[in-house]
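One structure, pasted below without further comment.
Yeah, one chain of the complex is gone here, protein chain that is, but the others are all in their spots.
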Amino acid sequence: MKNFLLLLLISIIILLPVLGQGKLQITYMRWGDLREIEVERKIVDAFNQSQNKIIVNLESAAWGAYWQQLQNRIAAGNAPDVILMDGAYFIDLASKGVFKDITEWIKRDINLKNYYYAPEVCEWDGKIYAMIRDITLGGIMFYNKDIFDKYKVKYPDWSWDWNKWLEAAKKLTIDENNDGIPEIWGTYVPTWGEGGLYPIIWSAGGTVLSKDKKSCTIFSNPKSLEGLKFMYDLRYKYKVCPSESFMQGLSDPFMTGNFATTLGISSFIVSDKKLPFRWGIAPIPSGPAGRFMSANQLSLAIYSKSKYPEAAWEFIKFATGPKGQEIMAKEHQAIPALKLKTRVYFDDPNIKSALTIFSLYEKKQLKSLEFTPSWLEWNNMLETTLGYAWQGKVDIEKAAKTAEDRVNKILQEAWKKLEK
Amino acid sequence: MKKNKLEKINELIVILILLGIGILMLLPFLWMFFTSLKDWGEIFKFPPTLFPSKVRWENYKELFQIAPVLNWLKNSLFLSIISTIGVLLSSSIVAFSFAVINFKGRNLWFSILLLTMMVPFHVTMIPQYILFRYLGWVNTLKPLWIPTFTGAPYMIFLLRQFYRSIPNSYLESARIDGASYWQIFYRIYIPLSLPVTVTVALLTFINQWNYFLGPLIYLNDVNKMTITAGLSFLQGQSFGYWNYIMAGSTIAVLPILILFLLTQKYIIEGIMLQAGLK
Partner (left out) sequence: MLKKSYKIIENIIGYIFLSPWLFGLIFFGLGPLIFSIILCFAEWDLISPPKIIGLGNFLSLLQDELFWKSLRNTLLFTLSVPIATFISLFIAYLMNRPKGIFSILRSIYFIPSITPAVANTVVWVWLLHPQVGIINYLLRKFFSLQGPNWLGDPNWIIPSLIIIAVWGAIGYNIVLFTAGLQAIDPQIYEAAEIDGANKWTIFFKITLPLISPTTFFVLVTSFIWSFQVFDISYIATNGRPDEHSLTIVYYLFQNAFQYFKIGKASAIAWILTLIIGLVTYIEFKLEKKYVFYQ
């Protein structure tokens, strides 16, 4: 009896540290406004309550400071375990070894076919470094129903091509007091990447970069140039879209209520909710080569120096799994990349029609932006150089040629650096 | 008699012109305040309007519902007050040495002081972050206020200028009387430079209040933010909640404005009193 009790006592003493062991704590950082962060907190809380081994601490940064804070933390060695990633930075960070290789875990635990999966924001050099999380559509047409009704023009729909678009825009550019400045504009096409520039170039049949992504083709590919010309003509030939000089200071023109149609991204759906006029969504009008829109996706990565990568992976699986994605969709924080849950986001009469746009994904008509190393650097250069044309200072061919040369210089340097 | 009338007209014209420019100065504040009262749709109207067609005080109520504004204000108050104390204490002492004490290497150190103001902070940001991480100060406001107790170069420079403009005669007669440097500092220079000292306090308070990049880099908890940094969280990747941002900005500006009005009065009255005592 005595021996047994002694054995029991010793066992308890040995097991005590294990029994009393606290839960594993990992950190997850994301950017956002207060609303987005609140929804993320719900996802994190749901994960923490769904099991009792891991606690995830949510850390948040304002969008304007996220990348600076992240880079500071990488340099200081205290980067968060789970990191929210975006195409503009993913390749540069992945190629520097900031993320853990999760190829095997994905193969083991995830069926990527269930997702709208963009390798550009998850893979590098044949390995997978991040798991896809959500999707933002770009090039969506927002249209002002009140304006269309007032001037008795039919709403945009799947039959719209560039001709129909131009026709409606001409009818809906109205200058009532004849002072040379229309009060209502027929359309606005953003000059920045995902909102307008890339989808238009694609719809014209061109691409921004060559297939191997080593050179820029916005001038040398005549179809790309055609897309640029269309954007230019809208402003200066047909005058249905204001010049960028006029646009200064206007972030999302659709909200002014002065535009019959604009192209924009799906995130605007949230901000447009409380507008004082009726509006709807339609796919981008079909260009000479068809209908192409952008899909900008975010992913979740694990810090390569994380002490608890397996725990981080558990959280990522949850956040990109049905439970996490449902919370995301229901609260309209982001459109889920998990196909099963995507429709939950569109459960709203204003935007229900947009669900059909996703059918374009399989047909490869919803494309990722053409991400490469140093993407931010050459894209900045591309947009500011083309900007001179949008402001009406140079004609579009000259701007495109200059932009292509400058982008090529940056691209070549970027690829050369990686080869070393 | 004629001179007096001419002078009065002259003064009136000056006041009118200054008032005209004053309206231009007020415009952003007015725009900010009126935007905070606007309905969402009206904020984005183009051409922009100044006055809201319908005043919506609910923007303020909603701001308090979605954001921890009181926490933010509390943090701002703490940071600004303690920074002001830190900067005042350290900067006046250091400025005194640069202005009055003739020690070896003074010019060299002063040049280095100026040098630290000339280096753009973006490049020292990363190594400083590493240092503060090593000290365990990240995710706290410590990196922002503890260094204030070692002096702020701008304020040291400002105070040095003023100390140097105090007539040497005071210094010389005090030294003849056998006073120590500390006594000279405490009994002569501080009282004589009250307007500047108050100015330094005011400017430091305002600078820290408005400094939002520091908290955004070092903190990763929304509740620990100061008011100006916290408002950045109302600006997302694609759009910003401008009505709430403006409401929050108006709330953030009011304490500073009141502080400025109060100290302004003191600066003037302080001088009047001083001039009489001299």
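As written, the chain order gives the labels A and B, with residue 1 at the start of each chain.
The definition used in the following text is that a residue touches a chain if its C-beta (ideal position, glycine included) is under 8 Å from a C-beta of that chain, and two chains touch if they have at least 3 such contacts.
The shown structure was predicted, so the numbers you read here are calculated from the model rather than taken from an experiment.
In the complete complex, the residue from A:Glu38, A:Glu331, A:Glu377 or A:Glu397 that touches the missing chain is A:Glu377. Touching residues on chain B toward the chain that is not drawn are 11, 14-15, 18-19, 21-22, 24-29, 31-32, 46-48, 89-90, 93-94, 96-98, 101-104, 106, 109, 112-120, 122-128, 131, 147, 149-151, 154, 156-158, 161-162, 164-168, 181, 185, 193, 195-196, 199, 202-203, 206, 210, 228, 231, 245-246, 249, 252-253, 256-257, 260-261, 264-265, 267-268, 271, 275, 278. Residues touching the missing chain, restricted to chain A, are 67-68, 71, 74-75, 92, 96-98, 181, 244-246, 248-249, 251, 304, 374, 376-377, 380, 383-385, 387-388, 391, 393 (touch as defined at the top).
Methods note: only the chains that are shown with their structure count from here on.
Annotation: 39 Å between the Cα-based centres of chain A and chain B. The part of chain B that touches chain A in the complex is made up of residues 39-42, 44-46, 66-67, 125-126, 129-130, 133-134, 138, 213, 216-217, 220-222, 229, 232-241.
If you check the complex, the residues on chain A that touch chain B are 29, 31-37, 59-65, 68-69, 71-73, 75-78, 250-253, 255-258, 265, 267-268, 270-271, 274-277.
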